[in-house]
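One chain of protein is taken out of this complex; the other chains stay put.
Residue numbering begins at 1 within each chain, and the chains themselves are lettered A, B, C, D and E in the order written.
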């Protein structure tokens, strides 16, 4: 039977850290489904469909990787796909506690699903979608952190947002 | 003389973790006052009176527990009650640093008041009011985390909020 | 192809936390090899063969679980078995940093091997072989932490050690 | 050649912790430039010019200290001044992770600039501009945390804000 | 009924941090029993009776404080005194995790006993008996950390140890 894993997240936007993790996951699982959370509550900069599109371009050519979005409870989404493994990246301690709490909460909601954690390359251990947006990136050179088409989209969005906030 | 302790918090909403802590506290102190902070600044989901009501139902039948709210500086409230012990729960390291900073700041504001920390049952060590609200709980089964009447109130509120945000 | 994972450790002695993790792992992998490190340097209380024996009894009846010991470099051992997944448990932050450093060091030694982390049941999140030995367990009731035959062996060993140190 | 360092931050508002760090820095460097980030995105309580003014008063009489503001990318600002040392304070672990991530991100953006970290006096290790604003400080006695003119400005601002929010 | 608490520890040697905590505890409890662990396994520098003696001198004149030693399982000792509160100091995160594990382990061994945590004055937040012994203290001026008679005893012991190791 094929071993599948779901890698859920906000991916706002996808970084080389996420891509590194996906590459590691396909060495272990027969199929990896990258699942973009349609969580308007987190107020993402990019829309769900934009995040899905960027991810699809980012994993183009990688075998056994699918990109989807979901809007239901994460454990319900995973169960509906008949998958029992959820994958999350761990970079730093602040990740760890949040991930721990979330994983234990999810385990209570659905005890069949196991969360496994993997570490990205240490080159990306400091990389965070949130931080990148904080660095006032419009003028910065981000090619070490993001694929060029993600960088372009991100800067366009931030410029738009800036214009709107100045009105 | 009766030994009293104040257990202040936002309780937005009260969880089984809080209730577990209250039960532990009444084994040590002659009276425990659960004090709901009327802090509009934190933008709670439930109003102060709703949070007080849910807590009152949650501690019904427990001896030596009172529920109140306060809007002044916490140390001033505690002093006005002629109490010198403040109780806080510690679950995880992220709690720890915030609690530490807050306790030291409060100690500077009023050196007579001591903060003591207690740990909930490990079953609730991952439980957080904040997380519960993040899990998109409307569809989830939360009876392991919250008394049923808290769960109902929380879901009603979240549905209301959702409706409003869709308008 | 069968998906296999190695779960290496000192297991001095095996606890219910380890056993919980093994049960979770066999839900994900087709075979799990529990690998006892023959690391005299860590100065374990139980000999390698004692630790292997206790583990074998502890997993009796569990399908797809093997117990072995190894004395070479961990990554060399794993590679010699043609396996590319190493499993480790994560309970607390102090685990996290050590595991992180060790995993990154091992990744440098052999880039083909991926370490994945899983969380035990929160009931065992505080449980540590080291702590159990520290608690001066000879007189304590340990049946919540350890299978009875592990408890017995541990106490026998500690009594022996005590006798020797008194001479 | 004169050794200079830039100490960037939001300083919303400056506390005795920041001032302690500046005093330590001038013992090491020939000139310290305190650089207020003009980051509207962080939504500071005090305007950039108010934060610069308070800092100027706070360092009055200290030799070799300048106060400026900047609105470009931090590493670009520092490079434009032909300085290669950035100074940051470290108080607690939550600082540490954020600072670490930020410093590594900045190092990628400009590899010539080194971040060095210093510790304030332990009396100020718990002190945080953010926390002070949270403590509902209007009624509190803050002279242990802030110079009196900073305290006054802060309270005036908070009262204004409160009035506006009540309308 | 009198509220009593046990404050167990190794106290090798007692520092101003411990003394500060005892002073805080007697403001909350009617009696505080400082209990020196007779744990030869930890290989303390000072003997149990030396540690008891130094503590007795350190708390001389403080009302409602007793000093004892114990050699049984800590929870058994506490229960034998018919006390249900154990007090521990929390300074730093490394404390936190160890204390957490230990407290949860003890709670399993005896569910009637509650551990409460208190924070010493921030002046002593960095102070550790272990560190003091590491600093190669023989030549150092330690009067900020320890009562003078503790300092003297500690240095005498370290000199003795040094002599023995040179033979």
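Just so it is clear, a contact is a pair of C-beta atoms (placed from the backbone, for glycine too) under 8 Å apart; a residue touches a chain by one contact, two chains touch by 3 or more.
Keep in mind the model is a prediction, meaning the values are calculated, not measured.
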{"item": "Where the missing chain makes contact, among the chains that are shown", "value": "A, C, D, E"}
{"item": "Residue, one of C:104, C:123 or C:158, that touches the chain absent here", "value": "C:104"}
{"item": "Absent-chain interface as seen on chain A, which is shown", "value": "93, 122-123, 125-126"}
{"item": "Interface residues of chain D (partner: the chain not displayed)", "value": "3, 24, 27-28, 84-85, 90, 93, 96-97, 100, 103-104, 112, 114-119, 122"}
{"item": "Positions on chain C where the hidden chain makes contact", "value": "39, 41, 72-73, 76, 93-94, 97-98, 100-102, 104-106, 108-109"}
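Following the convention adopted for this analysis, only the chains that are shown with their structure count from here on.
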{"item": "By mean Cα position, the chain sitting nearest the middle", "value": "B"}
{"item": "Option in A-D, B-C or D-E whose residue-number contact pairs overlap A-B by over half", "value": "A-D"}
{"item": "Chain centre separation in whole Å, for chain E relative to chain B (CA means)", "value": "32"}
{"item": "Inter-chain centre distance, chain C versus chain D - centres from mean C-alpha coordinates, in Å", "value": "47"}
{"item": "For chain A, residues contacting two or more additional chains", "value": "93-94, 97, 100, 104"}
{"item": "Touching pairs - complete list by chain label", "value": "A-B, A-C, A-D, B-C, B-D, B-E, C-E, D-E"}
